[in-house]
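A single protein chain has been omitted; all remaining protein chains appear in their positions.
== chain A ==
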Amino acid sequence: MESLNELIDFISVDTRLDIKTLALHHILSLTGNFESRKLLLSNRKCLKSLIDLAFSKDEQKAINKDAFFSLINLSADEIDAGQMMLQSSDLVQKLLDYILDENSPFSDTSCAILSNISRGKRNSQIIFENYFVDSNNNGGKSKPTVSLAKLLQVFCTEKFNKTNNLDYLAPFICNLTQLESVRNTILNDSIILQRLLPYTTYSRSIIRRGGIIGAIKNCCFNYDYHEKLLLSPDIDLLSRLLLPLAGPEEFELDEMEKLPDDLQFLPPNKERDVDPDVRIMLLETIMMLCSRKECRSYIKDKNAYLILRELHKWEKDEKALNSCEKLVQILIADEPEDGHENLHQVAVPEELSQKFYEFEKQELEKNFE
């Protein structure tokens, strides 16, 4: 402990470059381990020094970089990350400033730290309420300059930053959508939706794609917006969710013409999303959209079953197969009796609920065997 404190003393802006470099290297390697992360975070000075080094314009780039990487690692565990964020009130602001600066060389690392420390609803809430303009800001510690719309616009601008791709902004945005006010902002602006939705088929980065699909899934928890999401031709959510699940199979013309426009005449080299977790998220999102009667019949009319049928033949991943089957069940089953049209509002009797829980648990355990 004593030696650790000594080490931390060396990573100050005033230390000689060679010693500082070495000490920082050492700290960075320590941040790879859960126990030492706890130790480092317990030293108040450590965090402050790392932040100073990371953002100091006087330091060499390599020093900035090592300090940033140490911060990413330190923010890896949710609880510690939250603690860290509270300790350093201006860290979040600095990170946001870097992300919005198109010339910053450390935008990506900033995004990664933010996406780490925003995990957990409470952490997201603290960030959003204190650092964003469009939230009900109660005079946070520093004056907020960022709006959600601006952040999303930066995210959707190709090559906004020439050296950083800002992909890690996607999981940060996804984390923010845990908050209802963020979801409402997104859902109420069709332009924002129009810009985010194409990322469901963004093949270059799974981080970007997964983050945005996660955000869209979160947004679907606002059931009142389902009809808007599905039925507005300029949003057309169903196409965006089905397209990554569609393969190169050819269909009979009359079958195919019932599909949404985007799903018709797909080329023979069409590929499904390679990531099973993404496929599961997509399936679960469609499942949520099946909750209301009108939406369910829309999805049925659009022949979503056809895509799922082919997916089911192709799918190898157990869990994804399971999600696919559940969704198909809803689409091919008879409509529920009157009073139970809205599936998410159906009250499940306690005993059944217990049975389902047990069943799911068994299923999960089966997967671990």
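Assume a contact is a pair of C-beta atoms (placed from the backbone, for glycine too) under 8 Å apart; a residue touches a chain by one contact, two chains touch by 3 or more; residues count from 1.
Quick note on the criterion: contacts and distances are computed from a predicted model.
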Out of "protein-synthesizing GTPase", "DNA sliding clamp PCNA", "Alpha-1,6-mannosyltransferase MNN10" or "Cns1/TTC4 wheel domain-containing protein", what name does the UniProt record list for the absent chain?
-> "Cns1/TTC4 wheel domain-containing protein"
Hidden-chain contact residue, picked from the options A:S181, A:Q194 or A:N342 | A:Q194
Among the options A:Q93, A:T200 or A:S239, which residue touches the chain absent from this view?
-> A:S239
From the list A:D262, A:D275 or A:E310, which touches the chain that is not on show?
-> A:D262
Footprint of the hidden chain on chain A, which residues?
-> 149, 153, 157, 190-191, 194-195, 233-236, 239, 260-262, 264-268
